[in-house]
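One protein chain is absent from this view; the other protein chains keep their places.
In this document, chain identifiers A and B correspond to the written order of the chains, with residue numbering beginning at 1 in each.
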Amino acid sequence: MWVTLQITFFTLGLGLVLALPISFGQIYGNKLLKAIIAVYEKILRSIPELVILFLIFYGFPRIGVRFSPFAAVVIGLGLRSSAYQSQVFRGAINSVSKTQMRAARSLGMSNFQGFVFIVLPQALRIALPPWTNEFTIVLKDSSLAYALGVTEILRQGGYIIATKHEPMIIYLTVAVFYFVVTIVINKSLGRVEKKLAIPGFDVKETVR
Amino acid sequence: MEKIWNIAVKYWPKLLEGLGVTMEMTLISVVAGFLIGIVLAIARVYGNKFFYGLSTVIIEIIRGTPLLVQLFILYYGLPPLGVNLSPFIAAIIGFAINSGCYQAEYLRGSIQSISGTQMKAARSLGMSKTEAIMQIIMPQALRRVIPAWTNEFIYLLKYTSLAYIVGAPELMAQAKFIASRNFQFFEVYLVVAVIYLVVVLLFTKIFSILEKKVEIPGLEWVR
Partner (left out) sequence: MSEENVVLKIENLKKSFGDKEVLKGVSFEMKKGETKVIIGPSGTGKSTLLACINMLVVPNGGKIWLENEEVTSAKNLNKIRQEIGFVFQDFGLFSHLTALKNIMIGLTKVKKMEKEAARELAMAELKRVGLEKEASLYPAQLSGGQKQRVGIARALAMKPKIILFDEPTSALDPELIGEVLSVMKNLALSGMTMLVVTHEMGFARTVSDEIIFMENGYIVEQSSPEEMFKNPKNQRTKEFLFKLNELYGE
């Protein structure tokens, strides 16, 4: 259970750390950088998570780096998540109108100040709902660690079944765990959203 | 590079067979999921308290748990209760239900984005509620949901890879089989990655062309 949560948090963190510079690059970068990022995102979004995990787990030893299955999962899912999160941030930043920056500059703010004080606070609000969504996706995808032999909650369930022979009950329990965590995530980030809510910023989207 | 090429040359019938199963599973699940989705969405938007509650609970539970866990429940959980499903069938049932719940949510968004006056106008012509839903609301809602629906197809195409864990003979399973023979795990999965990439990009392209073709002015897509 802790392993599942650890995978989720590390993956999300890695995805976030990668996604921010990627989204900046995609918005403010030159043509070449933009093209590279577009390809990066396209590839990671087009290949099944499982395949990404296997490629990392079996691929890196070829260049002399051996990852534990846990690390391979976090890196694989983290890379995939970065491709999604960067789209979330990019969309959010782009949806803040250009005139906001112009108004900031007219007051004498630098580009950096305008970004930090004007664009970012708006973009983060817009990004929060899809980001929450990505959070729950990562939680669910952490179950794929099963395939690399990581003892996350699903595999743990399998071990218990080997002695107790109650697959239905055990797997339902596992499902309940995920469901409860998903609800907790949605509720608490939903509360953050409410706290930050501002008239004129009621963006709602259902994205998978 | 040469190794990779050799794998493709030597094992293409196996890979093709796997891809065939993958496509088959995707298609069946997406269509079955579509039917499930319509029912759930209508129940959630227009149903009475009971149907609204029921469909909401189903949708939230399925969307709140991993697909892999759902597959395990179907494949490992059911046999002791006397229900034995083949890996292929168990996987398809799992995918269809899972996808149905996501599709229901897209559809719901789409239905709700159609203005309430459409319903009123239909009722004012003397249509029953059911007729209004079927004749007026759904045709518009379905058209708007097409992009979400094509996305869903791509998602399923990728997520069918989970079926190999319960033993369905799709592309990943074939890859594992090949790799366990020649021990070139990385190369084999690289080939598989390229296959998925090509297929996904191909379908993305086809869908975007189709979407342009069936677009109607004023009924822009909801994404």
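Note that contacts are C-beta pairs under 8 Å (C-beta built on N, C-alpha and C of every residue); 3 or more make two chains touch, one makes a residue touch a chain.
Computed from a predicted structure; not experimentally measured.
Although it is not drawn here, the omitted chain touches the following shown chains in the complete assembly: A. Listed residues A:80, A:125 or A:140: the one in touch with the omitted chain is A:125.
By the touch definition given at the top, subunit A reaches the unshown chain through residues 99-100, 102-110, 113, 117-118, 121-122, 125, 198-201.
Note that only the chains that are shown with their structure count from here on.
Subunit A and subunit B have Cα centroids separated by 21 Å. For subunit B in complex with subunit A, the residues that touch the partner chain are 61, 63-70, 72-73, 76-81, 102, 105-106, 109, 151-152, 154-155, 158-159, 161-162, 164-165, 172, 185-186, 189-190, 192-193, 196-197, 200-201, 204, 223. Listed in rising order, the residues of subunit A touching subunit B in the complex are 42-43, 46-52, 54-55, 58-59, 62, 136, 139-144, 146-147, 154, 157, 161, 165-168, 171-172, 174-175, 178-179, 182-183, 205-208.
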